[in-house]
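Right after this comes subunit A.
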Amino acid sequence: MRKLRAAVTAALAAALLTGCGPAAPEPSSATIYAMDTVMELTVYGEEELLEEATDLIHDLESRLSVTKEGSDIYKANIEGSARLSEDAARLTGRALEICALTGGALDISVYPVVRAWGFTTGEYRVPGDDELRELLKTVDYSKISLQGSDLTLPEGYMVDLGSVAKGYTASAVIDLFRGAGVTSALVNLGGNVEALGSKPDGSPWRVGIRDPMGDGYFGVLEIRDAAVVTSGGYERYFEEDGVTYWHIIDPSTGRPAHSGLSSVTVTGPDGTLCDGLSTALFVMGLERAAQLWRDSGGFEAVFVTESGEVYITSGLEDAFTLEPGRGELKVIDRG
Partner candidate 1 sequence: MVKTRTWVIIIVLLLAVSLGLTLWLWSRPRGDVVNIYQDGELVRTIDLSLVTKEESFDLESDYGRNTILLEPGRIRVSDADCPDKVCVDSGWLTGAAPIVCLPHRLVIEFAGGRGNIDAVTG
Partner candidate 2 sequence: MRTKRLTLDALLTAVALTIYVVELQLPHVVPIPGVKLGLANIVTVVAMVLLGPADAAGILFSRIVLGSLFSGNMMAVLYSVSGGLACFVTMLPLKKLLTPRQIWVMSVLGAAAHNLGQMAAAVLVTGTPALIVYLPVLMVSGIAAGLFTGAAAQFAALRLKKVLDKYHG
């Protein structure tokens, strides 16, 4: 009897050890509250990496935040100039490039206007025409000077890296994981998603894109080694006298951007670019955004119009799946 039991145990152990081929690594995950949002990190690797990533995120927040006293950006906004830390300088440089690429549809100097609308504090108000005209005089990214790590702002100017900071941070966390030899990880910084490699079984990561009109997601994007960032008016808005005002401000008018889009999703290998472009393309509208995509490379996009139509750029034809019952998917070609 004892012999039998030993044999059965041995057989079971053998089945457990060999039955499923090489054992899949266990994922470690953490939820962090930083940069005014909830962040979820999943890594197939050492659990200590999550602590390192958390430290990195808090460090970046303390340097890039526009509201945290003592941050590089806070100092520049108060004093008109500042010597930036390495990360802040690199990100400011990247941000200014994206501002130029989009012809000012993204403008990191729009901060005073955003503040006037109350989107930074939650004390929402509709600024008057005169007030906006006055504020727009201090909105022009091309007047901002970045020499090496020295940032200089014209009188009255203020910058905010919020439109690219989460994308940059996601990429930084992914770089940290990659440097530690990890081959599979996914970070979601409040909707800024970036993936390292594919899932351990080799299949792509599946990212749902939130439905701007309701709950749930309207489609799924399959990605490997890529970031996915979505911008939509539904994320933060207020209503006054029956009019909805959302947080994505058109730098050319100083008012919430109404370009006919309700959400823009940008995907590509560069998290910072995806983050910045998702805002910029929302401001530009479908036509101009499609033209920018044709003229430049490095990203693909999913657009949802205010009437609920879904457009994708042709590079996503295999990677994007529309949920059932969402009508017909329209593809934008290079042509």
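Basis for inclusion: all candidates are chains of the complex that A comes from, given by their letters.
By our rule, a residue touches a chain if its C-beta (ideal position, glycine included) is under 8 Å from a C-beta of that chain, and two chains touch if they have at least 3 such contacts; residues count from 1.
Because the structure is a prediction, the values reported are computed rather than measured.
Evaluated over the candidates 1 or 2, subunit A touches in this complex the candidate numbered 1. Contact residues of subunit A toward candidate 1 in the complex are 40, 42, 186, 188, 191-193, 199, 205-210, 212, 214-217, 220-221, 228-232, 235, 263, 265, 323-325.
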